[in-house]
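The other protein chains are all here in position, but one chain of the complex has been omitted.
Showing chain A:
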Amino acid sequence: MADVDMASEVNGAGHSWAAKSVEGWIIIVTGLNEETTEEDLQDLFGDYGEVKNLSMALNRRTGYVMGYALIEFPEKEQAEKAIKGTDGTEFLEKTIKTDFAFAKAPAGGRSRAPVSSSGPRRGGRDREASPGRR
């Protein structure tokens, strides 16, 4: 597997950073036409493998497509082919972008979070007035 990752890295399409989710590989597609339907996406991505899950959000204000969708494939290879085949292409008159959604934890893990946000803050505390008003 390591050899495969290295080879694809050389080709500029390395996805060694991508992380597997519990049941498969999730990719994100962005830049969708606001009238895209789930069927449109099923048709597009179904060519690369079995789409196990497809989640496309609607804009809460307008009711139109938010612009992104999350798609799950069982195998990494299928997800990679889907990315390669669709990223930067035109779909329903819009240029879409496709990539893996999740990444592996960086080496060194938790240390890279800034101290100022080193843990979810609890409610009920006093807080300062909002900064940055202008």
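Throughout what follows, a residue touches a chain if its C-beta (ideal position, glycine included) is under 8 Å from a C-beta of that chain, and two chains touch if they have at least 3 such contacts; residues count from 1.
Heads up, the rule we're going with is that contacts and distances are computed from a predicted model.
The UniProt record for the undisplayed chain lists the protein name "Protein mago nashi", from the options "ribose-phosphate diphosphokinase", "Geranylgeranyl transferase type-2 subunit alpha", "Protein mago nashi" or "Vacuolar protein sorting-associated protein 21". Taking the complete complex into account, residues 17-19, 21-23, 26, 28, 30, 53, 55, 57-61, 66-68, 70, 72, 97-106, 112-114, 117, 120-124, 127, 130-133 of chain A touch the chain not shown.
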